[in-house]
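Only one structure is covered here, and it is reproduced in the block below.
Every protein chain except one is present and positioned as in the full complex.
Per-chain residue numbering starts at 1, and chain names A and B are given in the order in which the chains are listed.
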Amino acid sequence: MAYHHFVLPFSIGMAALFAILMVKFTIWIVKLESVDKRLIRKNLFSVKTLDAMGEVFMESLLHRKIFRKNPMLGYMHMSLAFGWFLLILFGNFQAQFYTRTMLHPPYFPIFFNFFVTTSEEYLFKASFEFLMDLFLLIVLTGLFIAISKRFYSRIVGLKKTTKLKFFDKLALTSLWFIFPLRLLAESFTSGLYNNGDFLTGSLGSFFARHLMVEKLALPAWWGYSLALGFFFVALPYSRYMHIPAEVLLIFLRKYGVRTRREFTSYSDIEVRSCSRCGICIDACQINNALGINNIQSVYFLRSIRERSVGDEKLFTCMLCGRCENICPVGIQLSDLRMTQRNKNGVQNTSTYDFLVPPKYKVADVLYFAGCMTHLTPAIKKSMLKIFDIAGVNYYFMDSDKEACCGRPLIQSGHYENAAKLMEYNKKLIRQSKAKVLVTSCPICYKTFKEDYKLNIHVMHHTEYILKLVEVGILLLEKGDSKVVYHDPCELGRGLGIYEEPRILLNKVARLLHPDEERENAFCCGGSLGSFNLSTQQRNIIRDDALAKLMKPNPDKLITACPLCKKTFSKGTKVQVLDIAELVAASVIVPEAKKALDMQKHETVLVE
Amino acid sequence: MTKKVAIIGGGIAGMEAASVLSRMDIEVLLIEKRQQLGGHVGEWDHLFPNFRPASEITRSLLNALQNNNIKICANTVVTGIARKAGLFEVKTNQNQNFKVDGILLATGFDLFDAHKKEEYGYGIYENVITSADLEKKLKGGNVLTTASGCVPKRIAMIHCVGSRDEKAGYFHCSRVCCITAVKQAIEIRQKLPNVEIFCFYMDLRMYGKGFEEIYREAQEKWGIQFVRGRLSEAGENIDGGLQIKSEDTLSGRPLKMIVDMIVLMVGMVPAESTSQMAKMLGIHLSGDGFIAHDDVHFGSNITNVPGIFTAGTITSPMTISDTIADARSAALKICEYIA
Partner (left out) sequence: MKDFGFTITKDRQIDYDQHDHRLLQFVLENEPSFQACISCGGCTATCSAGNLIDFNIRKLNMLLRRGETEGLEKEINKCMLCGKCMLVCPRGINTRNVILKIKEAIQKFR
């Protein structure tokens, strides 16, 4: 059997890696919440598993998402991951075709060119030799970019690259050496035996002419094996752990497992899945506008791993979701940050026993303006006008004595406190027997929709107004003002409401488009997610966002959030309006239509 | 050869400076973007602290402008200023081109746009007006009524709207609003003896001559009430009444009140033209957006650009008395410069 001592470092490293991974994976899975385990059991033998495999291929190997964001960075990741994968895959095929059996030691395909030096023929020999050289070349080009990125991160279009720790450095250095050493080892051996394809063959004959390849070959193979060994041992303790972790993450996500309020085993897997690509740093407005570049998700996740999460990393973030939107691994970064804000003990013991439900009113539609909307009376007034014109039987739930929806408490980690407010509001909602709950505030909307588990329709007023327009209850007149729409974080990235406001705006105005919109929209800077940004810092973020939003030179800036409206209106001479205000100002009410409308109404509600 | 000065801005600061300079045999170009001279004062009815008609001020300033040395360019906007051989070349939208020895900037202030404090309901609720709106109503001479034509029974005057407010973007105190509120409250009471008036303030800054006296008169003679608390928001009732929320900080309790009318004491903020002008001429602005003086004590009227001077509220909120004094001192500084 083919054997040489130099295969030992590789083999030991490989065995260690598998052992460590087995242990880690087992612990992760065992520690998962029982609900999450149930999800796995339910979905394991379903099409979701195939689905996950597909995604592993697309993301872990091809790195499609990084490609889309940044082709150069995408190529770098793809050439390393997919190139290496092909090397292993085709190396194994090659070994199988050569030995005509499945049984060969694991190191055999890796060091194939060392062991097989005769010109003995096997099926597709020439193709294999060509392909193996080609794949090696692809990996080497990726490696070249990766090394350059370490020194000049601008090459791949990143303003800032991540900082490294010891095991990262060990793994990184080994990784850098693996493929150049493989190239050398294979070339030396090719030079010695006068074989090899376009890369190793030509390099080999070049080396053979100028160097003592017979002396150099074995040390190079040793070096190659050592580099592999070191890499494998360092991997589980380095950033490269993200590769196996991400595979597990993809499967769990496909099975429906999600980040919870508490930090669970799944959160831990997410934290380990971060590839530290640094894309989140470039997406972060706190970096771009304020120049604060140590709190971004990549550093935040690292501080979780190192158990050193400080207030600055934790509470400066606006939870705008821009990093989450762009994260190639799809980590739920905002929710993950909230798991770390989780407060306990005396900080979470509010009773809110002063909340006594007022005399409720039965209505078809409940309107919850939200705390912030009380500071933007124009929005409130417009909504009431729309309800009246449409003849809706509504109840203004928080017209005077209002309880907060609970979302701000959730964002600050006071989950138990939030639950009490939610319980109170739920009671009110249930008593009203309403079929629809309309809110003007995307912050409330998010929590009503996701945390309240209500069995009635929850709508943001954008959706509700559009529905009224679509069934013909509201007639709108198109004006000629030029408007730009700003996507509020919680409404857009938070809940994916992008189309409704745009359809509405196209009916009442000329909609212009800024460069960054929809999922790439900026945060206004007023976010309740951040707890320690100063007003001045918020103003800088706001002005930065405004400058970009105002590029198309609109007459009006339209948004769909009281907080965005309040924030922006202080920073520009251009009129800032909520979409409800613009619609309310564009409504036509022909008296004759009114009776008909009442009938149509039923359909909206019954739906 | 007679020296020539261009004064940009025909409010009271520009007018006073023009008349002083003309009497010193300096030729003056008084450039005003509007048809009328007089600026904000021209739109005011009566003035604190002695309730004298504002028109008296503008009339006497106008009379003083009857001087051959003064050329008034109304409806004129300066489009460019360039320095050429120790002189300034001033270009206007009327295609004029003046060569002058010195420039006096007297373009004044803007009133804070009360729409920006949406929670106070300006532009949303009909019975929320600004101090400037009230002054126009008083000047019109009609009986003060609500939007529906009723005589108001209770009015709230809200101090510091757009002043001392980081959220509105202005830290500074506008200096005149406290005393204006007191003045306007007394005027309303003189016309409508049965109306209740509440002034909501954070601090009362009655610093000028005669101010404290009319504050006291407002309390003693006119029964005006003062609540130490900042208005947080206003809402509208079904019947058009306005509900305001504040804290009565001296009793430590939140306070709710229904009023028929709210008067917002809008502050003085840097004019839009100030930053444009500063950019064009390379003049420094201070953090509050007004034009800066390099020396707080000795530097008044002097900018960092030699030959360019300031008068009046382009540098900071001022009362009329202070503006007139500032304009005179500016005239003196220009004289020294071009002599």
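Structural remarks
The rule we apply is simple: contacts are C-beta pairs under 8 Å (C-beta built on N, C-alpha and C of every residue); 3 or more make two chains touch, one makes a residue touch a chain.
What you are looking at is a predicted structure, and each value in this text was computed from that prediction instead of being measured.
The hidden chain makes contact, of the residues B:23, B:167, B:216 or B:279, with B:167.
Only one of A:93, A:122, A:176 or A:531 touches the absent chain when the whole complex is considered: A:531.
The chain omitted from view is touched by exactly one of A:118, A:308 or A:351, namely A:351. Across A:402, A:451, A:519 or A:544, the residue that sits in touch with the chain not pictured is A:402.
Counting the whole complex, the residues of subunit B in touch with the unshown chain are 119, 160, 164-168, 202-203, 228-233, 245-249, 252-255. In the full complex, subunit A contacts the hidden chain through residues 311, 315, 343, 345-347, 349-352, 354-355, 371-372, 374-375, 400-404, 406, 408-409, 412, 414, 417, 421, 528, 531-536, 563, 566.
Everything below uses one rule, namely that only the chains that are shown with their structure count from here on.
Separating the centre of subunit A from that of subunit B, both taken as means of CA atoms, is a distance of 52 Å. Remark: subunit A residues 374-378, 381, 535, 539, 565-566, 569-571, 573 touch subunit B in the complex. On the side of subunit B, the complex with subunit A involves touching residues 115-116, 118-119, 121, 123-125, 166-169, 233-236, 272.
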